[in-house]
Every structure is written in structure tokens, then in C-alpha cells.
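The structure's right below; bear with me while I get my questions together.
With one protein chain withheld, the remaining protein chains of the complex are depicted in position.
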Amino acid sequence: MSKDQFEYVLRAGDDALILGQQLGLLTGHGPVIEEDIALTNIGLDQIGQARAWLSLAGRLEHAASSELTLRDEDALTFLRDAPEFCNCLLVERPNGDFGDTIARQFLYDNYAVLWLEAMTASSNDEMAGIAAKSVKEARYHLQHSSRWVLRLGDGTTESHSRMQASLGRMWPYVNELFDVDELTTRAASEGWGVDPSKLRSAWDAGVNAVLAEATLSRPDDDFSMRGGRTGSHTEAFGFMLAEMQFLQRAYPDCNW
Amino acid sequence: MNSTLFDAYVADEKKIEPKDWMPDAYRKTLVRQISQHAHSEVVGMLPEANWISRAPSLKRKAILMAKVQDEAGHGLYLYSAAETLGVERDDLYLDLLEGKAKYSSIFNYPTQNWADIGAIGWLVDGAAIMNQVPLCKCSYGPYARAMVRVCKEESFHQRQGFQIMLVMTEGSAEQKAMAQDAMNRWWWPALMMFGPPDGDSPNSAQSMKWNIKRFSNDELRQKFVDMTVPQAELIGLTVPDADLKWNEQTGHYDFGEIDWSEFKRVIKGGGPCNVERLAACNKAWNDGAWVRQAATAYAEKKSSNATR
Partner (left out) sequence: MSSETKKKWPLWEVFIRSRQGLSHKHAGSLHAADAEMALENARDVYTRRNEGESLWVVEAVHIVASSPGDKSTYFDPANDKVYRHPTFYKLPDEVKHM
């Protein structure tokens, strides 16, 4: 069970980590100082969540097979290669323009709030605890990204078409969030995890309502991109890891 | 109120508030100084933000993000203080973007290795704090209040920087070399942060009279050297100055000649990163134009709906 739990928690940790890494790239480059500070705050929350989930993942892995050395948050962040990362593809989409950043955040936040709310009922106390702390942050992120979807969607002609295009770019990565596989099935049936497909209707309702108010149309489900959960990532991902992991790889076994 | 009364008033440690009468020159001096200070905070985000994506641990990544975010906050507090003098932030910022406004020349140097993040926190923020603490008692209320907030937040910056250096000097040979390399590159620019020597600082005397400035450039620089040299010794770093030595008689360190021609060159645009820094600021601003316009348009729609 611990091995399942390790893999399951790793997904949550990787989602938060990769999104945090992306938002960190925006610090100092925001459209206005106040929003620079706001996006950095969201990024900091994501890094904080990543640390909590990844530390727990390391302990769960160690509990499953104690012959393995314990991997802490940094070992899991800096010393895994791309196929071992199991974040959803949505969070590794590039920052793009502000519309892309907001679209990615908005679609993800809607999922994160629902998933974290469900996880507060996990039979595993540590998972439930991290979820309870994180869900407060996620609700704030959702409020922030939703308001920006409204402003951009219902702002100027230019912002409307840019926001619509951004949504279209991110939309193929939505379905993966709700994919059921053997791991999520066992996690849900054993009571410590969540069946993601059960979150879909609430996600649709939440997203549809904001899109409608923002005068944006919901993109078609023409294509779905998948593979993040099983370690098959987008092209940009390797570059992101190369950058993120450089110091730990170039100078192994150092304290920083 | 007139200039003579005003001078006596501020000399008596009294505070000036936004709507009070003040000489034009006082207002101009403040707008120039506060906006340059704000620009420095904002441009100063860039060299450090370079390393957020490459921070060597998640803890360091979080600390660095929070630190760079603070600089944005400081820029904002300062622009707000400047705005109380009847100027608009966007206008000040456009002066920066067009290369018409100055900012601290130190941020035109590149961050080449991770120890630079340590050196910036320890030396650059250390020097900044030394400059800023006296400003908490500046005669202009809004500036003084902004500086109180800035200084309160800044103290963690210097500590986290010193700690990065400390850990690296206790680490591998490569880490020590990185730390020394960073020390070598940041030491002299940090000393330049206090501004030209007293004999060559035309605005200083008036600013001291108005209680905007409380210590001379050279006094603060000496204080910084005296404080920092023992810290460098403690962590085994060599200060890159062959002339540096303790002077028993004065009770201060003597130190070598600063290359003021480099200082002037960097201020005029000839530093290693002047072009990149301004380009990054311009790109963020231009890329954000449609976002700012959208928010304005949306707010107008909502308020006209509400009043309809």
C-alpha cells in the first residue's frame, strides 16, 4: 500500500512543483508590480505544497521498501529524470503570455480545489492534513485566476480574443486531470485517495460559469493530450528539468 | 511658511507631510531620490530572479522567491511615497523604461554563479540597509514610513545571503571557489553603492540640511567596511583589496582606492548588463499593456453597469 501511496502522493507533489517552477520564472516580469507580487505568492504556495507532498512521498517510499535510502524533497526534485516525474501535462505548458499563464492557472485551480477538498477526507491523516492546509491556498488561487479570466475575457476586444486563444491552447490538457487508472482506482477504493472522474461534473460547472460570465466560449474537446502521469512528457519538460536541476547535477552531494 | 522657516522647521526634527508647504527644490530632490530608489528595487529583482529557476534546493527556491518578491514590494512602497508628492507612478516608471531615470548601478552586474545570490544578500543588501536605516528618520513622513517597512523586511535578506555564503564556504572546494569568486566581483561595486566620495557629491550638503540624508557617503562606506570585513574573515573569505588593513589609530579599516571611472561608466550605461536590465523591464511593461488595458476596460464596464 505504501508504494501505491508513494506514487499517488508523488503526482500531487509533482503537479505543485512544476507549476511553482513555472511561476518562479515570472517573478520580476509581471504586467504590473502588484500582479508580479500576486503571481509570486501563488508560486510560493505551490512550492510550499510541493515540499509537503514530496517529503511525505519520500517517507512513504521508504516505508514501502526500507532497503532504499530515504529520498527527501530535494532528492525527489533534483535527482529524478523526466520519465520518473508524474505531474499532469497541463502544469508543464509554458508560461506563454499572461493569458496563457492565467488560463493554465484557472483550469488547474478548479481541479486543485476539488481534488484537495476531497483529499481532506483521506483516511491517511498526513495526506488529509496537507490537503486541508493546501485547499485554503488553492481557493485563493482560484479566486485570483477566475477574476483575471473575467477581466481578460470581458475586457477589450484584444484581451477577449487573446484569452480565448489561451484557453484553446490549454484545453487539450484538461481531460488528463480526470483520468482513472489502476492507481487511482485502488486509492479511491481503499479510502485514502480520490476517484478523479468524480470531480469532473463539479469542475465543468465551475469552469462553465466563469467562462460564460467572461463571455468566453468553452473550447471543443477535439484532442486530449495525455502521458504526464506515466512519465511521458512534453518537449519543453526536459529543458525545464535541465535548468531546475543544474546545480545539484553539476555539483553532487553538496549542502547549499 | 517660507524657505527659511522650512529649513529651521526640518532642522528641528519636525516631519513634513504630503500636503504641507515645501520648497520646490525639496520636492524635486525627494521625487528624484525616492523614484531612483524605487527603480533600484524593481531593477534589482532581475539579477536575483535569474536564479529562482536554478536554486539548489526547494528551501532556497522559496526563500529567493520571497526575497525577490519583497523587492517588488519595496519598489511599490517607494513609488507610493513618491506619488504623495504629486507625481504618478506610471510617469516615473516610463522615465526608467526610456532610460531617462537612474537606478543603483550595482544591478547592472551579472549574477554568474549561485554564490552571487549569497553575495547580493550579504553585501548589496547589507550596504543598502546601511544607507536605508538613517532614512527611517528622514524629514519627509511618507518616505520615512516606507523605509521603516522596507528595513524591517530587509533584515532577513542580508541574513539569508550571509547564510548562503557561510554554507558554501563550509562546503566543497568548488563551492568555496564560487563564494570567493562572488566576493571578488561584488565587493567593489558594493562599496560604490554609497555614492561618490563626499568631496564629489554635489547634492549631499543640501540633503543633510533638510534631514533627508543623515550621514555622508564616506561615513556610511567606512561603517560598512568596518562591519563587513570581520564577517568575511569569519567565513574564510578574502576581501579583494590588497590595501585593506586595520588602523589602530583611527579604529577603522583603511581600504584601497575605489575605481570611480568604473562607477561613472556603469551609471552612464556601460555596465555589463545595463542593456539587458532595461530591455527586460521594457518587455514586461509592453507585454503587459493589453492586460492593464483589459482590466481598466472591465472595471469601467462593471461600474457603468452598476450605476445604470
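Letters A and B mark the chains in the order given here, with residues in each chain numbered from 1 onward.
One rule holds in what follows: contacts are C-beta pairs under 8 Å (C-beta built on N, C-alpha and C of every residue); 3 or more make two chains touch, one makes a residue touch a chain.
Note that the structure is predicted; figures quoted are calculated from it, not measured.
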{"item": "Positions on chain B contacted by the hidden chain, ascending", "value": "17, 19-21, 66, 69-70, 73, 76-77, 80, 83, 88-90, 94, 97, 145-146, 149, 153, 285-286, 289, 292-293, 295-296, 298-300, 302"}
{"item": "Sites on chain A contacted by the missing partner chain, in the whole complex", "value": "32, 34-35, 37-38, 41, 143-144, 147, 151"}
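Convention: only the chains that are shown with their structure count from here on.
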{"item": "Between chain B and chain A, distance of the C-alpha-averaged centres to the nearest whole Å", "value": "35"}
{"item": "For the chain B and chain A complex, residues of the former touching the latter", "value": "42, 45-46, 49, 52-62, 65-66, 68-69, 72-73, 75-76, 79, 114, 164, 167-168, 170-172, 174-175, 280, 283-285, 287-299, 301"}
{"item": "Complex interface listing, chain A residues touching chain B", "value": "17, 20-21, 24-25, 27-37, 40-41, 43-44, 47-48, 50-51, 54, 73-74, 77-78, 97-98, 150-152, 154-156, 158-159, 162, 243-244, 246-248, 251, 254-256"}
